[in-house]
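Note that this complex is displayed minus one protein chain, with the remaining chains in position.
Chain naming follows the written order as A and B, and within any one chain the residues start at number 1.
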Amino acid sequence: MIRVAGLALLVLLAACHPRAPEGARELVIGTEGLYPPWNFTRADGRLDGFEPDYMRDLCARLHRRCRMVAMDWDGMVGALQTGKIDLIADAVQITPERAAVLWFSRPYALTTGVIATLRDSPLAGLPDRGAMMDFDRHGPDLDARIGRLRKGLSGKVVGVELSGAFDNFLNQSIGSHVTIRYYRTMGERDLDLLNGRIDATLEDESYIRPLLATRDGAALALAGPRMIGGSMGRGEALAFRPGDTALHDAFDGAIAATLADGTVRRLGLKWFRMDATPPGAGKVR
Amino acid sequence: MDFLGTTSLGLLRAVPVTVLLFLASALGASLVAAVLVAMQQARVTQGLARAWIFVFRGTPLLLQIFMVYYGIAALGPIRHGFLWPAFREPLFCAWLAMTCCCSAYIAEVLRGALGAIPVGQIEAALACGMGRWTRLRLIVAPQVLRLALPAYGNELVMMIKSTSLASSITVLDVTGVAQQVIAHSYRTLDVFCLAAAVYLGMTAALTAVLRRIERSLDPLGSARR
Partner (left out) sequence: MDAELSVPALLGFGADGWGWALMAAAGLTLAVALAAMAIGAVLGAALAAAEASRRVWLVRIAATYGLVMRGVPELLVVLLLYFGAPGMLAGVAGLFGLPAPGSPPAFLTGSLAIGLVSAAYQAEVFRGGMLALPRGQIEAAMAAGMGPVVRLRRVILPQVLHHVLPPLGNIWQFNLKDSALVSITGLAELMRVSLVAAGSTRRPFVFFAAAMVLYLILTSASSALFRMIERRGSRWAGGR
């Protein structure tokens, strides 16, 4: 009798307990841990930055346990395809080439490329200050702006990270008008920008704005136009295996919630000192 | 075919940078090495020379290059001093690091050669009443040059290879160009083979020159084992 009652109680409790969703195993998220302030590795080995914070929030909303692991970008797509990781959260910009192999969520951030120089540099007066150059919208307006940029940077030394998005952009759009210096890490490029060896750099504003707020970075300033589209992509998003509908749609919903309630805005101000919320319907501000 | 052609041209166009860096470093390092060996003869300066050799032989050249380019260039007196126009240039920093580093290795080579001169010759020279400079000119120097040449030649060959490290501080030498092409094209093996061929050509040329000099200094082969 007692045994039957005990069993019934257990069944009742099990029914009342908030059931964990299908596939309640831990989600493994891939990141590099080398791209501050989006994700980086602290001196003690912990992953920190916008994405670790943001993924913690998203996973909490989905009631899923998540674990972030650091790996090189080269191996990440392969790891996603073979199931070693479930999704990628690594400030991945939405580009057509990437969309061919990855299934992107809706963008959770939109940042532009900017030009940074020393405050007292002659390049500080580059034309089209703050104007948005959209490389997906071809036309005479864009061509005119590119022409002015080429003229303004002519003969100068621009430093970029080797084989990054801005490296490709400089080589394709500005080409031989500038001397390009390649750096293997962003830290080296920053040092040479601050000591004047390079006249300017092209970088994502999410990296530059926090740099401007540091003691050393106060000597720097933004110059010229802002850039988006083309090889620089259009917003950052999570990347899933093509066909992983359940996970993709779940995260899409969670991202929408964080955009609506200001979470993205809050985290953006914390990590980038700017609001990186993508404008409604993906239109560029 | 077109890719290989353009890449080869690009690499060959970077050869003068490599050769310039090599020659300038070889000259600088040899001069400093001679100074170091001289310093080792006097008790007062011995310690400093030994410390220099210890530091520059005990740390990687790549680290020394970074130290000069980023570390020393960040120091106030350099950054805001009259030496900045020099330190601003990556090639100068690479040259400085290579000169300091290789001078330590060459100094050891010279020291070994000095020690290989038969003591009897020195004693005979003293007995003849030769002064220090005469001894150096007639007995020591000719033999040191002959004895040191094989090992010195080895060091020179290593120096040509070491110039490739300058690519780490944005110098567009042969390796710098190669790395840039690889990063943009991903045709790693092709570019590696072309760049390797260029370096092998340079080291082969250097080795040939050194063998010529060796033979002219020592036609009878008495220095060989």
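Here is the rule we go by: a contact is a pair of C-beta atoms (placed from the backbone, for glycine too) under 8 Å apart; a residue touches a chain by one contact, two chains touch by 3 or more.
Worth saying up front: this structure is predicted, and the values here are computed from it rather than measured.
Participant: In the intact complex, which of the presented chains make contact with the chain not displayed?
Facilitator: By the stated touch criterion, the chain not on view contacts A, B.
Participant: Determine which one of A:194, A:221, A:250 or A:274 touches the chain that has been left out.
Facilitator: A:194
Participant: Could you tell me which of B:23, B:48 or B:204 touches the chain that is not displayed?
Facilitator: Only one listed residue reaches the unshown chain, and that is B:204.
Participant: In the whole complex, not just what's shown, which of A:34, A:62, A:250 or A:274 touches the removed chain?
Facilitator: In the full complex, the listed residue that touches the missing chain is A:34.
Participant: For review purposes, identify every residue of chain A that touches the missing chain, sorted by number.
Facilitator: Within chain A, the residues that touch the unshown chain are 34, 36, 43-45, 72, 74-75, 77-79, 81-82, 184-188, 190-191, 194, 213-216.
Participant: On chain B, where is the contact patch with the chain that was removed from view?
Facilitator: Missing-chain contacts on chain B: residues 54-55, 57-64, 66-67, 70-72, 74-75, 157, 161-165, 167, 175, 178-179, 182-183, 186, 188-189, 192, 195-196, 199-200, 203-204.
As a working rule, only the chains that are shown with their structure count from here on.
Participant: Write out the stretch or stretches of chain B touching chain A in their complex.
Facilitator: For chain B paired with chain A, touching residues are 70, 73-74, 79, 88, 90, 168, 170, 179-180, 183-184.
Participant: Can you name the residues of chain A that touch chain B in the complex?
Facilitator: Going through chain A, the ones touching chain B are 159, 162-163, 167-168, 171, 181-184, 188, 191-192, 195-197.
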